[in-house]
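What you see is the complex with one protein chain gone and the rest in place.
Read from first to last, the chains carry the letters A, B and C; within each, the first residue is number 1.
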Amino acid sequence: MVKKIKVEKSAKGIRFPGNWCFCVGTGRLGLALQKEYQDHLDIIQKEIGFKYIRGHGLFHDDVGIYREDEVDGEYRPFYNFTYIDRIFDSFLEKGIRPFVELGFMPSKLASGDNTVFYWKGHTTPPVDYEKWTQLVQATIRHFISRYGLKEVLQWPFEVWNEPNLPGFWLNADKKEYFRLYSHTAKAVKAVHPDLKVGGPAICGGADHWITDFLNFCHEERVPLDFVTRHAYTSKAPEVTPHFYYQELHENTYMLNEFRQVREVINQSPFADLPFHITEYNTSWHPLNPVHDTVFNAAYLCRILSEGGDYVDSFSYWTFSDVFEECDVPRSQFHGGFGLIALNGIPKPTFYAFKFFKSMDGEVVYRDEQTLIIRKEDGTYNILAWNDVMAKGDGFEKRLEIELPAAFCPVFVKRSTINEQYGNPWRTWIQMGRPRFPSKQQVSILKEVARPLIQTNSMDPEDGWLRLELTLGKNEVTLLEMTEIRDESHTYLGLDDNKVPG
Amino acid sequence: MVKKIKVEKSAKGIRFPGNWCFCVGTGRLGLALQKEYQDHLDIIQKEIGFKYIRGHGLFHDDVGIYREDEVDGEYRPFYNFTYIDRIFDSFLEKGIRPFVELGFMPSKLASGDNTVFYWKGHTTPPVDYEKWTQLVQATIRHFISRYGLKEVLQWPFEVWNEPNLPGFWLNADKKEYFRLYSHTAKAVKAVHPDLKVGGPAICGGADHWITDFLNFCHEERVPLDFVTRHAYTSKAPEVTPHFYYQELHENTYMLNEFRQVREVINQSPFADLPFHITEYNTSWHPLNPVHDTVFNAAYLCRILSEGGDYVDSFSYWTFSDVFEECDVPRSQFHGGFGLIALNGIPKPTFYAFKFFKSMDGEVVYRDEQTLIIRKEDGTYNILAWNDVMAKGDGFEKRLEIELPAAFCPVFVKRSTINEQYGNPWRTWIQMGRPRFPSKQQVSILKEVARPLIQTNSMDPEDGWLRLELTLGKNEVTLLEMTEIRDESHTYLGLDDNKVPG
Amino acid sequence: MVKKIKVEKSAKGIRFPGNWCFCVGTGRLGLALQKEYQDHLDIIQKEIGFKYIRGHGLFHDDVGIYREDEVDGEYRPFYNFTYIDRIFDSFLEKGIRPFVELGFMPSKLASGDNTVFYWKGHTTPPVDYEKWTQLVQATIRHFISRYGLKEVLQWPFEVWNEPNLPGFWLNADKKEYFRLYSHTAKAVKAVHPDLKVGGPAICGGADHWITDFLNFCHEERVPLDFVTRHAYTSKAPEVTPHFYYQELHENTYMLNEFRQVREVINQSPFADLPFHITEYNTSWHPLNPVHDTVFNAAYLCRILSEGGDYVDSFSYWTFSDVFEECDVPRSQFHGGFGLIALNGIPKPTFYAFKFFKSMDGEVVYRDEQTLIIRKEDGTYNILAWNDVMAKGDGFEKRLEIELPAAFCPVFVKRSTINEQYGNPWRTWIQMGRPRFPSKQQVSILKEVARPLIQTNSMDPEDGWLRLELTLGKNEVTLLEMTEIRDESHTYLGLDDNKVPG
Partner (left out) sequence: MVKKIKVEKSAKGIRFPGNWCFCVGTGRLGLALQKEYQDHLDIIQKEIGFKYIRGHGLFHDDVGIYREDEVDGEYRPFYNFTYIDRIFDSFLEKGIRPFVELGFMPSKLASGDNTVFYWKGHTTPPVDYEKWTQLVQATIRHFISRYGLKEVLQWPFEVWNEPNLPGFWLNADKKEYFRLYSHTAKAVKAVHPDLKVGGPAICGGADHWITDFLNFCHEERVPLDFVTRHAYTSKAPEVTPHFYYQELHENTYMLNEFRQVREVINQSPFADLPFHITEYNTSWHPLNPVHDTVFNAAYLCRILSEGGDYVDSFSYWTFSDVFEECDVPRSQFHGGFGLIALNGIPKPTFYAFKFFKSMDGEVVYRDEQTLIIRKEDGTYNILAWNDVMAKGDGFEKRLEIELPAAFCPVFVKRSTINEQYGNPWRTWIQMGRPRFPSKQQVSILKEVARPLIQTNSMDPEDGWLRLELTLGKNEVTLLEMTEIRDESHTYLGLDDNKVPG
C-alpha cells in the first residue's frame, strides 16, 4: 500500500488542540497513597503532562473521609481529611488538578449492601440526603480552606459514575440519580456559585439518559456546568479465568459517538456547555491484553488526532496499572488499562501519547493515519500510524510525502514503536511471561520499552522536501524536523576522511 | 566473511579478569572540582565502576597544595588541602580510589620556567629536594590523617609522568629523574614502609628507560613496588588548526608492547612486581576525532579482551572530555579522549567498556574478534566486534556459533553499537556539528548514544544452541543469555490469538 | 537533686550492645506500599538503622498473596506475590530485613468470621491445615527464589501474634495454637532445615504459655529456634471517644519481665535459645498521647540502656504513625505508636533512639538515668535522662561528673530534648492542635522537632574532666566529646580582638 501526501504551499490550519491531554483517568483515589502510583504519575507528568486527573473513590472508606463518632448514643459525622490531603497535595505538586468525581457512598451513609469491584465501592443512594449534602459541602469547604478558592474554582465536580449501569448505581435508577444530582449540584453551588458541577457520567449505549438529564436540569432549574459521558469500543467479552477477550469496533465508532452526543447537547437548552468524555479506551475491562499491545497505540492515534473536533476533553482510562478493580494485579502484564505497566514500564500507548505531545503547531495535513503540523520555525512534525486489527503478518504501508520547504536543510529525528521496538509486552512473552519479574528483567523491559530512534539530515529539492516512509503493522512513527545551521565551515582543517574506520 | 565458532562441551577456562577496569585516566585533578566532571564520573562509576583513577596535577598550582608565607623575610611552606580534600572525598564517595601521580612541580618549587599544556604544568626539577620531600610527606601524612592508614595503603604512588619526554621533564634527563624517583620513593616509605611507590611512567618508544630504571633501583636499593608505562597506537600526526589526524598501528601493536615490557621486567631483579599501563588509547592527542568514533570502540575491544594476559592493569586515557590540555574544549565533539563527551553524552567506547562489564564468567572461547564466557547458571554471554580501519562501506562479518546447551530455552538480549546505532558523533554531524548544542540537541544526542537493544528467545536443538550473527562495519555487539522459566501455563485461558492486532 | 558520678581510671566495661536497634515494629505490611510509609522508613534507616522490621498482615487480604481460581468448579490456590515483592524489595533496598510474622489468616482460608482491628485481620485457625502449609511453603520458596537462600536464612519466621488473646486467636485456644505452630514450624523446616522458626509471640501476663510452649516443643519434637514475647507497661485504660488514657508501671516493670522470662527459658530444655521481645512500648494502644511526649522518650531510656542485659532484641512498636489498627489517623498527633509522626515529623522518642546510636563504645558507667561510654580515641559520650512520671513543674536534676582525661582538651557537643526543645507535640498544641496542618505548619513542626544543640570546649584539670549538667523534667541529653587538635597557632597574625563586635 502506498499513500501519497502533498502539502500545498498555501496550506493553513488551526493549531492542533490539547483536548487529548486535558485529563487522564486513575485507579481509585485511595491507591494514590501508594509509592508505585506516585512514581508512575511522576513519569506521566514529566513526559506527557496532563492537566487533570479523574478517578473513583473520593468518598470510599479507604480514603476515610466520612466517619461517625458515637457520643451519648448519637452518631455525629467526623470528616477525616488526613489521606485526601496527602493525595491532592501530591497531585498539585506534580502539576495535575483533580477532576473530582463525587462518589461512591461511604459505607456509613449507604442505604444498602450493593458494592462494585474487588474494593467494594458502595453503590446505593445515601441513607440520608442531608448527611450526603453535608459531606459534600464539608469536603469542598476543606479543599477551599487548604488550597484556596481560586484553585478549587478550577476543579470540575462530576456527580457519580455510570449511574446507567446497575453495577454502579442501584437498579440504574434514573430518577434516583437525578435526585442525587440535584441535591449534589445545589450543595456544591451553595458553597460557592462559581464552582463547576456536571454529569451524568454515563457509559455508552444509553444516550437517552443525556437527553433526559438535560431536560431534567432545564425544567427543574438544577445547576449544570458541563456534560460527561464515557466511551469504549469493545464488544461483548469472552471471559476466561485470567483474561477478558473482546473484539473491537473500528475507531471511527468512538468518534461517531463523540459527534452524536455533542449534537444532542447542541440541540438542547445547554448548547454551549462543555462536553467531557471522562473515560475512554478500547476495552472497558482491566484484564484485556489489548491494552498492552502496540495495536492499542496505533488504533487510538486516530482518536487522539480527531477526538478534539467534537469534545472538550477525553480522558484515557487509566494512566497506570496500579489498579485494583479486579483484585491486585497478578502479573507484570495482565491486560490492565495503564499507560504505565507495573514496575514503571511504559506501554506502547504511553509513547503514542508522548508523540502527540510533540504535535504542537499548525495542522497542515490530516488523514485517518497521518497528522502533519508546521511549527513556528517553518519545519514540520509528522505523525503516522498503521493500525491493523487483523492477525497475521504483512500489512506494511508506504507513505510518500511532499512538503514545501521554507529553508534548507533539515535534521530529522524519527521515533518508532512497532512490533519489534517499543514493545515490552513482546519481550516479556519471550522471557516466559514472568509474573513477578526480577529486577534485572524489569531493567531489560524498561530498556526495550523505548522507541527506536533514527536520525538523518535532508535537503529539499526545488523548494520541496520529499520523504518516503515505510510503516510496519501497527507502527506509530514520529518525525520531528529542526532547521540545520551548519557550522562545519568553522572547523579549520576538517576532513573526516582522515579519521580511521 | 563467515566465521564458524564451536565451543566444545569440555571447554573450560579461567574467569575473565578485571584488569581492564582496574584504573581509568582523568584530566588534571583540578578539573575534579567541576560539576560537569563529577557528573561524568557518576555515570562512569554507576555504569562501569573502575577501582582507581589516575591523572596529572596533584601538585599543580590550581589544586593549591603548596604555598609559601613570608614571615620576617623568610618563606615558610604552607600546605593547603582545601581543594584536594574536596577532590579525593568525591572520588572515595563514588567508590573510586586515587592512583596517585606525584607531580607536576608547584611553581614555587620549580627550578625553571618550562611548562606543559594549556594549563602550564611545571616540568622542571625541584629547586630544593628537601622542600619537595617535605611536600610529598606532608601531603601523604594529611591523606592518612583524613582517610586512615588502611585506606591510603591501598593507593599506589607513581613518581612523575613521562620523564622520557622533554615536554614533561626538563631535557628528558634520565639521571635527574632517577634522582627525583629516589628522593620521592624514600620520602614515601619514610611515612610508612607499606606504602606503595613506583615508576617510571614513561611513554612508548623508550623501553631502555625501563631496563635502566630497574637496574638503578636494584643497584641503589631504592624502593620499588610496581612498574608503569604508557601505550598508544597512533603514528605521526598531521596537524591542522583544529584537529590532529593520525594513522594507527594494528591493535596487536599495543598487545605486543604489553608483552615485551612484561618480559623485560620478568628478566630483571624485579620479576615479581606488578606492571601497570597507567595510560593507553588509540591516539595520544585530545584533538583527534578517532576518539569519538565507533571504530575506536571496536578497535579497542581486542585490547580489553587480551590486555589482561600481560599486564596487571591498563588505564584508558581518559574517562571524560572535561579536559584542558589543549585549551578549553571548543565543541560538543572535538576529538577528546573521554569515554563521556561534554554534556554527559556517552561515546561508543563507553559502551564497549560497559559491554565488557557483563563479561563476568569463565572464558570458554576467545579469538581476535570474539569473547565468550559461561556464567554460573550455565548460560553464555557473547561479545563480538568487527573492527575495520579502512574507509568505505561493506565489511560485514557473519558469525555462526554453536554452544553446548545446559538447559532450554534461553532469553537473549542483544545490545549493539555500530555506524547507525549508539553513534552520537554521526547524529551530531547530521545536525551540522553544533559547537554549543542547545538543550534539545543534547537531549537527542543522549537518546541516540544508547545501543540498539533487541531481544529474542531461543531453543537448543540436540543439546546445542546455534546462533547466526551479522556484524556491520565496526559493530560491537553483546549477547546476554538468561534461562527462561516459562510461566505461560499458569495463565488460565491464555490465547494471544484472541487479542486484536 | 544532685547526683555525683565519678568514673575511675581503672574502669573497664563491655561494648554497649546493639540489641536495642536489632528490630523495629511496623504497621501491617500492606501499609508499606504507601509512599508516606516509605518516606518515614527512609528517615529511620538513615538516622538510626535497624537491622530487622516486624509487623502483622503478611497473609492479610490487602497484601493479596492467597487467592483462589475457580476451575471447573474446583478452587485452586493462586499465590500472588506482586505486592509482597514490592514491600520486601523496599525493605532490603533500605538495608532492613524482614522479621517475618506468619499471619493473619487469608479470608479464603479462615475457618470463621472473627477479625481484629479496623483492617479486619482474620484470627481463626485455617479451615485446612494442608492449604495453610502449602501457603507458608509457597511463600518462603518464592522468597528464596527472589532473594536467594543465603538471604532468607537470615530472616526469623515467627508464628502468629499474641495467640493468648482472644482478639488475636479464636478463644485464645492454646492447644490450637500449638497445633498451628507445629504445622507451621515443620512446614518452614521442610523448605530448608536451616530456616529459623519461633514463637509463641504472646503478650505479657500469660507467661505460663511460655512454659507450656517450651514443654510442648520439647515433648513433641517440634522445631524451635527462638522464643518471642511482647511487653508493655501500661495499666487499664480510660477510654474516651478519641483517646485512650493509661497510667504506667515504672520502667523497671518491663526490665523485670525481660529478666523473668529469660529465666524461664534458661530453666527449660531450650536454655540456649535466643529470646526476642518482638513488641514493646509504654502503652499498647495507638490512641494514647503518651507516645507523642518527651516523657515517653525519657522513660524508655532506661529500657534501651539495660534491656540488652536480658534479651537478644526488643522491638519498639512502631517506627511510624502510618498505622491503621484504629482507623485512619485523624490528626497530626493522635497518640500513635510511631517514632515518626505523620508528615515525617520525628517525635522525642525518635531522638532518644538516635542518641543511643551514638553510644558505640565501652560502657564505663551506667545507672538508672545515666550511661557513659568510652570511645576508641579515649573520649567519652554521656547520655543522661530525667524521667518524671508525675505532673507538675520542677523536678530538675543536677549531675556532677568526673572522668579521667586521656588528653586535653575536648570539644563537647550537647544535644537535648526536653519540654522546650525537640518537642513538636507542644508546638502543635500551641498551634491549636490542627488536625490537618498546612505545609507551613508542617515545616515549623519539623524545625522544632530537632534537639537543641550546644557546643563547648573543655580542658581537663589534673587529668580529670569535670562536668556539671542540669537536666530539666523529662530531659534526655547527649554529650559527645571529641579530641581537639588546636590549629590556632598556624594562623599567622590571628587576633580575634581585632574583629569588630
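Here are a few things to note about the model shown:
Going forward, a residue touches a chain if its C-beta (ideal position, glycine included) is under 8 Å from a C-beta of that chain, and two chains touch if they have at least 3 such contacts.
Not measured: the values here are computed from a predicted model.
Here the chain not displayed is in touch, across the complete complex, with A, B, C. From the options C:Gly205, C:Pro241 or C:Pro269, the residue with contact to the chain not on display is C:Pro241. Note that of C:Leu255, C:Val294 or C:Val311, the residue touching the chain absent from this view is C:Val294. For chain B, the list of residues touching the undisplayed chain reads 33-38, 64, 67, 69-71, 78, 80-83, 85-86, 89-90, 142, 146, 241-242, 327-331, 342, 435-436, 438-439.
Along chain C, the points of touch with the absent chain fall at residues 238, 240-243, 245, 247-248, 282, 288-290, 293-296, 298-299, 331, 387-391, 411, 413, 420, 426-427, 429-435, 440, 444, 447-448, 450, 452-457, 473-474, 482, 484-488, 490-501.
Contact between chain A and the absent chain runs through residues 69, 71, 492.
By definition in this document, only the chains that are shown with their structure count from here on.
In terms of the distance between Cα centroids, chain C is separated most widely from B.
The best fit of Cα atoms from chain B onto chain C calls for a rotation angle of 180°, in steps of 5.
Taken over every residue number at the interface, the positions common to chain A and chain C amount to over half, indicating a same-residue contact. Work out the mean CA point of chain B and of chain C, and you get 48 Å between them. Centres computed as Cα averages put chain A at a distance of 44 Å from chain C. Shown for chain B are the residues that touch two or more other chains, namely 492.
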